[in-house]
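Before any comments, here is the structure.
The complex appears here minus one protein chain, its other protein chains still in place.
Letters A and B mark the chains as written, and numbering starts fresh at 1 in each.
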Amino acid sequence: MTQIDIKSSKRQEMINITSSVASKVLASGIKKGLCIVYVPHTTAGVTINESADPAVRNDLINTLNRLIPKDPSYEHAEGNSDSHVKSTLVGVSATVPIEQGRMMLGIWQAIYFCEFDGPRSRHVDIKIIEG
Amino acid sequence: MTQIDIKSSKRQEMINITSSVASKVLASGIKKGLCIVYVPHTTAGVTINESADPAVRNDLINTLNRLIPKDPSYEHAEGNSDSHVKSTLVGVSATVPIEQGRMMLGIWQAIYFCEFDGPRSRHVDIKIIEG
Partner (left out) sequence: MTQIDIKSSKRQEMINITSSVASKVLASGIKKGLCIVYVPHTTAGVTINESADPAVRNDLINTLNRLIPKDPSYEHAEGNSDSHVKSTLVGVSATVPIEQGRMMLGIWQAIYFCEFDGPRSRHVDIKIIEG
């Protein structure tokens, strides 16, 4: 298992980590199997979505904020309950099949680390299983 | 790894692919392991939910539309930002354990391909891991 270090620069941000994950898959030498991207944080997540138009990421973050605003009415006193809820809805792991040594992402897909309570230093764990 | 081809007929639709996935598991000959259903699209998803009453799928789609309407106010100009957001919230992969050569779905569970921007020709990748 290896890690990818991530430094977010805003409270909320979708950071494209596809090439870093692809490097780990290549370095593993594994030709067939699964790549799991695991986020060990409780106010962040990981998703796979479109990479072509950055507006998609803005719309995603803005929609999450409309549905789950940062708001003083939550019970949890740290001011980041919205971030915890977003983490659960987006999820903290992504699973991608590997064939011929490469992740089988769709042509428009990229892997995004989703920061919901930055800026912070973060990391993701990359687990590659042969099979 | 194998594929299942899917043809959606509406803008939004939940298509039961359980028997197609089960056939791939059977054909693999693998008795114990994991089945991963992977959606390589950015305006679709996959979920596991009830198959008995079709009203559950209608309620799911209607609730997603109430929360994330197709709306002209998004930044992304293609008119399908809602579809991208739904894809991230529902997710693009499902993982089901295999025992005795069969997926261990619950008695009421079925696997649904979720079309959020159809009608289109789509496919899912089926990855079966032994272990």
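Everything below uses one rule, namely that a contact is a pair of C-beta atoms (placed from the backbone, for glycine too) under 8 Å apart; a residue touches a chain by one contact, two chains touch by 3 or more.
Just so we're clear, the structure is a prediction, and the values are computed from it rather than from any experiment.
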{"item": "Which of B:I6, B:V21 or B:L60 contacts the chain that the document leaves out", "value": "B:L60"}
{"item": "Options A:A22, A:V85 or A:M104, residue touching the unrepresented chain", "value": "A:V85"}
{"item": "Omitted-chain contact residue, chosen from B:P40, B:G91 or B:G118", "value": "B:G91"}
{"item": "Touching residues on subunit A - with respect to the absent chain", "value": "1, 33-34, 36, 38-42, 67-68, 74-78, 81, 84-85, 87-89, 91-93, 95, 125, 127, 129-131"}
{"item": "Contact set of subunit B toward the excluded chain (per top definition)", "value": "32-34, 47-50, 53, 55-56, 58-60, 62-64, 67, 89-91, 94-97, 99, 104-109, 129, 131"}
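Everything below uses one rule, namely that only the chains that are shown with their structure count from here on.
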{"item": "Approximate Å spacing (C-alpha centroids) for the pair subunit A, subunit B", "value": "20"}
